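Omission of a single protein chain aside, the complex is shown with its protein chains in their original locations.
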Amino acid sequence: MKFAIQINEGPYQHQASDSAYLFTKTALEKGHEIFRVFFYHDGVGNGTRLTTPPQDDRHVVNRWAELAEKHELDLVVCVAAAQRRGLVDDGEAERNGKDATNIHPKFRISGLGQLIEAAIQADRLVVFGD
Amino acid sequence: MSEDIKNFLYLNRRAPYGTIYAWESLEVVLIGAAFDQKVSLAFVDDGVFQIVKGQDTSAIEMKNFSPTYSALGDYDVNQLYVEQESLEERGLSVDDLMHLTWEDEDEDWAEKDSIRVVSRAELNKIIEAQDVVFSF
Partner (left out) sequence: MSELHTVNKSPFEKNSFDSCLGHVLEGSAVLLYEDGVYAALKGTATEGKVKAAQGVKFYALGPDLKARGLAQDRVSDGIEIIDYAGFVDLATEHDKVVAWV
């Protein structure tokens, strides 16, 4: 079965991203397909490569990135939500005159249409939020 | 079934301004309107506060996004279900809500109400009929 995953909250503040990660990992282990993971609202914070948690804690961002590497996951961060919260890729930095980027290379910034498309294409949308 | 038109429901349960959920979910509705799916919105719990009329954010220095709800009709988003029980629990009636309308192309652009107040039992049947429910 094909799943779309929506994550509404950032890392560490809420359990949403942790739960979504474990759901996604388990679904993949069971042979299901993850069409896309879409990060919205403060969930865009899951995509910053500058995240530096203490060494004895899980690394939420890298954990997603590693899962994406292993299973070719499409991790999409909403552009409008990202702009508001200062998450930037090369294209956004150039367009908006920013002097740095902070998106993790395993994530990509794209439009809200990616969430809609995922909901159309997938058999199930599973939302993790506050 | 993945290529067919799906029934999308946006489940709105949050009040505006205190958090950004209401506004950003409205942005999804606007973008989603371009995808030719069958779209409805449900206003439940504090979500009914999103469409209360007379919103004025000038003194809190935030954007008043409530006029955007009036534009939904132009995007063919015209099925707005408001739960009766949620209104009553909050001391509201339909008269406290914005008058949201759409123009029916099939009836010589007759102006019609977008808002339909439904009971919780009716709303549950509406939720049951959906293919996808978005929560924010």
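Which chain is which? They are A and B, in the order written, and residues in each are numbered from 1.
As a convention for this text, a residue touches a chain if its C-beta (ideal position, glycine included) is under 8 Å from a C-beta of that chain, and two chains touch if they have at least 3 such contacts.
On a predicted model such as this, the values are computed, not experimentally measured, just so you know.
Visitor: One chain isn't shown here. Among A:Arg49, A:Arg84, A:Arg108 or A:Arg124, which residue touches it?
Guide: Of all options in A:Arg49, A:Arg84, A:Arg108 or A:Arg124, contact with the hidden chain holds for A:Arg124.
Visitor: Among B:Phe49, B:Phe65, B:Trp102 or B:Phe136, which one is in touch with the chain left out?
Guide: For the chain that is not drawn, the touching residue is B:Phe136.
Visitor: In the complete complex, which positions of subunit B touch the hidden chain?
Guide: Against the missing chain, subunit B presents residues 11, 13, 44-45, 85, 120, 123-124, 127-133, 135-136.
Visitor: Can you list, in ascending order, the subunit A residues touching the missing chain?
Guide: 1, 3, 8, 15-16, 19, 22-23, 25-27, 29-30, 32, 123-130
In this section, only the chains that are shown with their structure count from here on.
Visitor: Centre to centre, by mean C-alpha position, how many angstrom separate subunit A and subunit B?
Guide: Whole-Å distance between the two chain centres: 26.
Visitor: Please name which positions on subunit B make contact with subunit A in the complex.
Guide: Touch residues, subunit B against subunit A: 1-2, 6, 8, 20-21, 24, 27-28, 31-32, 34-35, 37, 132-136.
Visitor: What residues on subunit A touch subunit B, complex-wise?
Guide: That would be residues 2, 6, 8, 40-41, 80-81, 111-113, 115-117, 119-123, 125, 127, 129 of subunit A.
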